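Here the complex is missing a single protein chain, while all its other protein chains stay put.
Labels for the chains are A, B and C, by order of writing; each one numbers its residues from 1.
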Amino acid sequence: MQLGMVGLGRMGANLVRRLTAAGHDCIVFDTDPEAVQALVADGATGSNSLEDLADRLEQPRAVWVMVPAGDPTSAVVDHLARVLAPGDTVIDGGNSYYRDDIARAAALAERDIDYLDVGTSGGVWGRERGYCLMIGGDTAAVQRLAPVFAAIAPGVGAEPRTPGRGPEPVEAEHGYLHCGPAGAGHFVKMVHNGIEYGIMAAYAEGLNILRNAGIGATAQQADAETAPMTDPEFYRYDLDLPAVAEVWRRGSVISSWLLDLTAAALVESPDLEDFSGRVSDSGEGRWTAIAAIEEGVPAPVLLTALTSRFSSRGLDRFASKTLSAMREQFGGHAEKPA
Amino acid sequence: MQLGMVGLGRMGANLVRRLTAAGHDCIVFDTDPEAVQALVADGATGSNSLEDLADRLEQPRAVWVMVPAGDPTSAVVDHLARVLAPGDTVIDGGNSYYRDDIARAAALAERDIDYLDVGTSGGVWGRERGYCLMIGGDTAAVQRLAPVFAAIAPGVGAEPRTPGRGPEPVEAEHGYLHCGPAGAGHFVKMVHNGIEYGIMAAYAEGLNILRNAGIGATAQQADAETAPMTDPEFYRYDLDLPAVAEVWRRGSVISSWLLDLTAAALVESPDLEDFSGRVSDSGEGRWTAIAAIEEGVPAPVLLTALTSRFSSRGLDRFASKTLSAMREQFGGHAEKPA
Amino acid sequence: MQLGMVGLGRMGANLVRRLTAAGHDCIVFDTDPEAVQALVADGATGSNSLEDLADRLEQPRAVWVMVPAGDPTSAVVDHLARVLAPGDTVIDGGNSYYRDDIARAAALAERDIDYLDVGTSGGVWGRERGYCLMIGGDTAAVQRLAPVFAAIAPGVGAEPRTPGRGPEPVEAEHGYLHCGPAGAGHFVKMVHNGIEYGIMAAYAEGLNILRNAGIGATAQQADAETAPMTDPEFYRYDLDLPAVAEVWRRGSVISSWLLDLTAAALVESPDLEDFSGRVSDSGEGRWTAIAAIEEGVPAPVLLTALTSRFSSRGLDRFASKTLSAMREQFGGHAEKPA
Partner (left out) sequence: MQLGMVGLGRMGANLVRRLTAAGHDCIVFDTDPEAVQALVADGATGSNSLEDLADRLEQPRAVWVMVPAGDPTSAVVDHLARVLAPGDTVIDGGNSYYRDDIARAAALAERDIDYLDVGTSGGVWGRERGYCLMIGGDTAAVQRLAPVFAAIAPGVGAEPRTPGRGPEPVEAEHGYLHCGPAGAGHFVKMVHNGIEYGIMAAYAEGLNILRNAGIGATAQQADAETAPMTDPEFYRYDLDLPAVAEVWRRGSVISSWLLDLTAAALVESPDLEDFSGRVSDSGEGRWTAIAAIEEGVPAPVLLTALTSRFSSRGLDRFASKTLSAMREQFGGHAEKPA
């Protein structure tokens, strides 16, 4: 079927390529004409404005918006609301805050335009592997676009079926799911990313413990303020981290796609010396934490994983200085140099 | 090759079946004669004592011990030390503390008996899927037993190879790894389980957030001590958790084997009403936490995942009573009934 | 000076008594006439409606609102806005969310009515000990009401002066502080309470560790799923918690007012058997956590203290069931009974 795509960055472009490969007809737009041309070369139809895009689509139209969350998405959605017609559908496939979806869906409903929020997971591997889609919005619109979602998603065969599932695969087994009304898709995607932070931190902390397993072999400073290591003889291992990540990939309880990627990163660079360790957080982790707090759900692991990212960027510095200042006040302890 | 197996519980029995299926010759012993008979029926050779087991093995012998960690394992290893001969090998495949391995290896070395500690991951699925093996001990002994490890492990083909690996698979790609000297295997397995706790908690907390996504639709208590929910309109979703777990299995960043299992559990019982929520911890999580602390490695996610298990068993009760007592003291706040 | 007080619960009544004792003239109102009569008996002037209250105050009036946060406070403030005149001041002394203060201050500014938000700490002890006041709003209004704040606050002499302070005490040394524009008072009070949660949890967790210091003396369950306690001989103490809390009150680094209260609670009930351990949270702890997250400031201790309160109320139950379900799936581990 026909689909408009606005925003041809890495994610938008790969979606178009996957849809085109599946036989769908994509009309594409980006503020960068070169991005449009690149996809035209790959079989898409170009357009030079949102108005032009709308003209090239048959009604009822469906336009997928894949631009940065926040103001950029709002601007495109508002613009589309003016050029589309009743019965059309706008899909926000980006990383929007689900609360914005609720507002946008209500605004577009006044013009009888459907709005679907689609949390899209899969990263740079999605073009080949398929994307996991978490969808919020009106049921009829979701059903209308089922062929698009099915083409983007990995499909039933991508993984062994879950024991206990009936003979006919349910929607989720195709790799996409209508989660609920407006915002539900991005809500589920938000929590997905919150979980992702926790899992990533679990691997990262564990690997750091392994990396320091030889610390008993090096001289330990001990003075009036620092207790000596109690049992240095138990920390004398020199472990091969790329090999450990590799062995865990087969048969262990913690095998996962994130572990596969970690193993690949460690093969490239066993000491990860290309990275400084300043870890970004892109919104969903924070929003997940806020949702947990507002719901009153204890999520200490997800919250801690988030705060560790803040600390990695030095945002704990003033708090740490406060600790040092207290220690000097009560104990006369001077800070140790780095 | 020949291998003795002591301890024919679920893990020991499945190891024997996997080894027998691969053509190895297992001499087995258990204090329960029925457990021995069950495996004899599956092709193993039975024995009725550790002495008998030793007699039936050709030198240099290798005996795998698969009994509960702590005193039971120590008792069997000590007994084997008396009935085996120089050049033989004892393998502890259980969940021993790596510090015990260091002591046992030293004790057996005095009799020229090799001791290998083998962290074994895979659970009830290992017989079919293969087990991930993390091995500590003497290099020559590990090499001598390579055929056994190879038969137990999943093998190279069990997963796609990691990008960047050379044409010839390394040892870890077979699913087993010689990690280092005595204790190194159980050290790596210990951290593996510590990571496992963190990953499990990440999924569990996230699913709990999703489960409570409709909390804004129910009346919220508000009084002088309880602030009203700020934005109840943002918490009105009724999410299908089995479907969410299922959709995440395909194409998402958080797909994993633990997620596969979670999806299966939710198909069986969407509300998990068969469980009370008292979560055991079997040692490795605690030892991982202690290792992190003694190394000085920050592992807040792994530590928090562990303490959540303690709390699930009610071990936070006195601390919580202390909070309630303080609140009454300073604010006159009475506890709310359940 | 004259002050109107609306809301004569524990906090409001004690403020009136402290102000009256200091020679101020309080006109009081509550929807409960008995509450009004009780304070009239203590020297205040009663009123039977907000209109009546306004009539009895000379312009420029000042009315302190001390009712539950959220809708009750909003209703009173809105009502006062209609009965007061330009130049008057409304003071919200409750536990409002600072974001509501910003909105209310803007709304009242349209009528030339000043709005001050005053975070008030001190609990049931404030009448005797004085209250700590954190104030947001217009500078002129704060200065106009300085005599009221000074009468409520503990005063310079309540504590030894801080080394390094100049000869003339600054405002904060009196026990009240103009923190900034609208909302700043409740913002600082909010973080104050967030810190309070963290400190309370630190004491509570520590006391729980002490209480369980004898755990090595009781038989420890050990089976295939539970590792035996490594060093039971190190956990054989039977500690007297009321005495420990008492000794820490004198000379230790952790002496504090909260510790004083904890010591008092433990004298009353060494086992705290009057409490069930369901700990409420009244808003500020959640808001502090959200502020930390939105600022990107790592506050893992404050966030963890908050989530522990959620867990104390059983809100971790579904997450814990998920862990048990996973353990059954991968290891065949049945839950242990309580």
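Basically, a residue touches a chain if its C-beta (ideal position, glycine included) is under 8 Å from a C-beta of that chain, and two chains touch if they have at least 3 such contacts.
Since we're looking at a predicted model, the values are computed, not measured.
Contacts of the undrawn chain with the visible chains, over the full complex, involve A, B, C.
The chain omitted from view is touched by exactly one of C:Q2, C:S256 or C:S276, namely C:S256.
Note on the undisplayed chain: of the listed residues A:E58, A:D71 or A:E168, the one touching it is A:D71. Only one of C:M11, C:A35, C:L53 or C:C179 touches the chain withheld from this view, namely C:C179. For subunit B, the residues touching the chain absent from view are 253, 281, 286, 289-290, 292-294, 296-300, 303-304, 306-308, 310-311, 313, 315-316, 319, 330.
Residues 98-99, 102, 121-123, 126, 129-134, 153-155, 158-160, 162-165, 170-177, 179-181, 183-184, 187-188, 191-199, 201-203, 205-206, 208-210, 212-213, 215, 229-231, 233-240, 243-244, 246-260, 263-264, 267-268, 288, 291-292, 294-302, 304-305, 307-308 are the ones on subunit C that touch the missing chain.
Contact between subunit A and the absent chain runs through residues 9-10, 68-71, 95, 97, 123-125, 200-201, 203-205, 207-208, 211-212, 222-228, 230, 258, 261-262, 264-266, 269, 272, 274-284, 286, 300, 304, 308-309, 311-312, 314-333, 335-338.
Going forward, only the chains that are shown with their structure count from here on.
The most central chain, judged by the distance from its Cα centroid to the centroid of all protein Cα atoms shown, is A. Note: centroid distance subunit A to subunit C, computed from Cα atoms, is 37 Å. If each chain is reduced to the centroid of its CA atoms, subunit A and subunit B end up 28 Å from each other. Within subunit C, the positions touching two or more other chains are listed as 281, 286, 300, 304, 308, 311, 315-316, 319, 330.
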